[in-house]
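In this view, the complex is presented without one of its protein chains, the others remaining in place.
Naming follows writing order (A, B and C), and every chain is counted from residue 1.
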Amino acid sequence: MSNTASNSFISRCAKSRSFVIGGTITGFLLVCAIVSLFWTPGTVYDIVIKDRFLTPSADHLLGTDQFGRDVLSMLMTGTQNSITVGIVAVSIGLFAGVGLGLLAAARKGWTEELIMRLSDFSFAFPAILSAIMITAILGPGGVNSIIAIGIYNIPVFARLTRGSANAIWAREYVMAARASGKNKLSITLEHVLPNILSIIIVQATIQFALAILAEAALSYLGLGTQPPHPSWGRMLNEAQTLMFLHPMQAVYPGAAIALAVFGLNLLGDGLRDILDPRLSRKR
Amino acid sequence: MSVFFAKRFLTLLATLVGASVVIFTVMEILPGDPALVILGVDASEDAIQALTKELGLDKSAVERYFGWIFGLLQGELGNSYAYKVPVWELVEGALKITVPLAIMSMILSVTLALVIGLYAAANHNKTSDITLMGFSQLGISVPNFWLAVLLIIFFAVNLRWLPPGGFPGWEAGFWACFKALLLPAIALATVQGAILARITRSSVLEVYREDYVRTARAKGLSRRATLWLHVLRNAMIPVLTVMGLQFANLLAGTVVIENVFHLPGLGSTVLKAINNRDTIVVENVVLMLAGMVVVTNFVVDLLYAVIDPRLKAHDL
Amino acid sequence: MTKTVLEVTDLVRHYPLPKESLTAPPRYVYALNGVSFSIEEGKSFGIVGESGCGKSTLARNVMALESTDSGSVKIMGKEVVGLSFNELRPHRQHFQMVFQDPYGSLDPHHTVGRIVAEPLAALGRLSRQEKDERVAEVLTSVGLKATDVSKYPHEFSGGQRQRIAIARALITRPSLIVADEPVSALDVSVQAQVLNLLRDLQDDFGVTYMFISHDLAVVEYLCDEVAVMYLGSIVEKGKTEDLFARPAHPYTRILLDAVPQPAAGKKRDRIRLSGSVTGQTERRVGCAFRDRCPMATDKCAEETPALRQVEDGGHFAACHYSEEMIQRATA
Partner (left out) sequence: MTLLTVNNLNVNLQTASGPARAVRDLNLTLEKGQTLGIVGESGCGKSMTALALMGLLPENATTEGSILLNGENLLEKSERELCTIRGNRMAMIFQEPMTSLNPVHTVGRQVMEPLRLHKRLSKAEAFEQAIRLLDRVGIPNPEERIYNYPHQLSGGQRQRVMIALALSCSPDILIADEPTTALDVTIQDQILELIQTLVAEEGMSLVLISHDLGVIAENTEKVVVMYGGTVVESGSTEQIFSQLTHPYTQGLFAAMPKLGLGRKGRLTTIPGTVPDLVNLPKGCTFTDRCPLATDICRNTPPPRSELGPHHQVLCHHLEQAIEARSRELYT
């Protein structure tokens, strides 16, 4: 029986076009990140002035930048940065946000009111602006921008979790568990969490993509990842002044960001179709 | 007065008060002494102390907070530390860029979203639907500041149709300003529009499955008439929610986009002010941005009541 | 000597409503207005009424799933109202519940074994083997296979799911099972299977049922005693055969007459209800049913009828004209 269940799960995965494309792109980026840890086609940290602005060739598939660094290698190494940002920022949001959301749904009353008002409140601040302010306090830098983005993820997950958890709390099987003498903690862990997990996973994928976008924006403004560590956003920043002479320098990193975000969004959509058949039937 | 309206209005006020406290606190923690930044590291201790006193920074934080708030209530924003001019003078010009930009991109994105979303929903699962949704997925993925750069390269550098950046000022005439804001507005609206288009489509499709839509079809209404007369208004409810939330993102986007296009709007003002440790400007501008978001969401809440009579009965 | 399993005395539950305006006085849904009854061991007690009469609220209060405003609920002689959730836990093995929706009442992520074993949590101290044995035993007793433990709810049909729910309620060998509309979501052919099962289980294990339903025929089939509820109060109660043969409250009579009969070409002669339901949010002097009652008089508006014995053998009704009603039925 578990065999047929897993089979149908795999076949559902294979059937979802979004999942296949998104998964392939995400997988490709992961491979890039891992490979770049050990090997890149060219130099990333060394400045070779004589090689600046080379056009694409066999040695430099995407050419070089104004410091003579290999663009492809920088893009590959930039993947590491984006993935780290995504993982850390989403984890912060996930643990704190899901925890608060579950608490709000289980406790109700003023706890719920307080958590929800706080998260409402945080929505009044435009995300990037908050991140800018947080990095302004903590100083520009990769770690600080990640924390800023992570904090911003907390209310997103808190809201989502509380909303879906409330729906589960209204189910009869939760009432049956109450009637069995289960306390709220064990109901939360045994019934509520497993039933909302798929929704949270889907949202995590989407927040991952948003975190990459946000980090790129911060780095672009010079508040995120600092030189010399390669980051797609900072590459764009550096390319902007050269936009009129060397437009392709601005095209590559942006395309990399777009590809990563596109892949993750598709993956999220695909996961939604697979994990929540009720929703997928609706589209 | 109705509970619904009162509740929403109180939330609005509370959010604004809370926002002002948070902003002020953040600015207090912010490392860097405005006087030091203004005078430079070489300045003498006396000069710094004198300037600190002159700027009123020697007073306690609580005093300064209430000074700020009471000033605001009287329409006084105070003077910029860095430029020694009233903050309003700095902000006024910036508002005249950011607000039209935000409105322009909002209109653009909503129009885009409704047209695409409705068209895709009406052609559910046909090629046009799938293609449009593919493009919208792409639209969501593109970072708006990169799109801005691409737009500049294409429309300003290659085609030379539109200026690559800068703002001529409203004295230069509406048309010139419109042209200056068009590319930034498109860059902002594309992403927001793509998100909204997807929401619109799925919301319309969801409402299509409601029992009352079947009732409408059973009355003999055509598919198209059902869409306009019965589906649309119900489908707008979730779209409106997202629209309200999007506005915050749109404003945030302007901060970055203004930077790309060298527009002296609120975003540039706030970035510059943070660098200058011109805290009073930062406080005012951020509070203004938060205020815009809160007021927009308040308006959205009121719109709900117009669209959905059930709210009126329960809460209004 | 029979033992009383459930004794409910003067149970009251009013839900506050969200305020309509800032100045308006607080409003309530009067879900239960002083309900009293008791159930003897091994009997089935039916509670009938239309939607909004408070029967589900009653079930939740008896099960101590929400706080009670006032009154007392004694299960196996132990007062349940006022106990904290933790204090109550060990006592919960004595009363279990079966819900209406066979799809919503089973967690889709749990196996049947886990679902059925859940109430054992109240007992605590069972070994793994002991648990497995009891699950297997209880599954067989409701007509499922012991090997079904590792399956998930979605692999079962509605009727089988309801059997799983019944197995879950039975596993602690409770004295009382509160069943809230357990068959109303099922098809007729499956409903009969579940009703028969409930009867058999009573014969085999001597469980006591508090059986809530809107379907009079189902209640008549299963229950020894019946109470009819209207707007948060019991308007009539008594032995099933007495109450169905000689309804002493006009509302009971109307309910009975409204049930369509599956018989060839008979146009029934019946008393019909006039008007629509008075809101649950109003409290007035007099009989709550008077606006819809075909035989209401001025007395009904002035004097609230008390629940009183109208016939020997514990037939109670809350109507000024019960004797006339009985006379009419016997004539």
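Quick notes
One rule holds in what follows: contacts are C-beta pairs under 8 Å (C-beta built on N, C-alpha and C of every residue); 3 or more make two chains touch, one makes a residue touch a chain.
Everything quoted here is computed from the prediction, not taken from an experiment.
The chain not shown here is in contact, across the full complex, with B, C.
One of B:N234, B:N249, B:T269 or B:N284 touches the chain omitted from the figure, and that residue is B:N234.
For the chain missing from the display, the contacting residue among C:V5, C:M76, C:L106 or C:V190 is C:V190, taking the whole complex into account.
Only one residue from B:K84, B:K219 or B:H262 touches the chain missing from this view: B:K219.
Interface note for the absent chain: among C:I39, C:V80, C:I115 or C:I254, the touching residue is C:I254.
Across the interface with the omitted chain, subunit C contributes residues 50-51, 157-160, 187-193, 195-196, 199, 214-218, 220-224, 240-241, 244, 254-268, 272-273, 276-277.
The chain not shown here touches subunit B at positions 210-212, 214-223, 229-230, 233-234, 307-310, 313.
Just so we're on the same page, only the chains that are shown with their structure count from here on.
Legend note: the chain whose CA centroid lies nearest the centroid of all displayed protein CA atoms is A.
Taking each chain's centre as the mean of its CA atoms, C is the chain most distant from subunit A.
With centres taken as mean Cα positions, subunit C sits 50 Å from subunit A. The distance from the centre of subunit B to the centre of subunit C, each centre being the mean of the chain's C-alpha atoms, comes to 55 Å.
Looking at the complex, you find that subunit A touches subunit C at residues 1, 5, 171-173, 175-183, 186, 190-191, 194-195.
Residues of subunit B touching subunit A in their complex: 11, 14-15, 18-19, 22-23, 26, 29-31, 137-138, 140-143, 145-147, 149-150, 152-153, 157, 164, 202, 205-206, 209, 245, 248-249, 251-253, 255-256, 259-260, 270-271, 274, 282, 286, 289-290, 293-294, 297.
Subunit A meets subunit B in the complex at residues 117, 120-121, 123-129, 132-134, 136-137, 139, 209, 213, 216-217, 220-221, 236, 239-240, 243-244, 247, 250-251, 253-254, 257-259, 261-262, 265-266, 269, 282-283.
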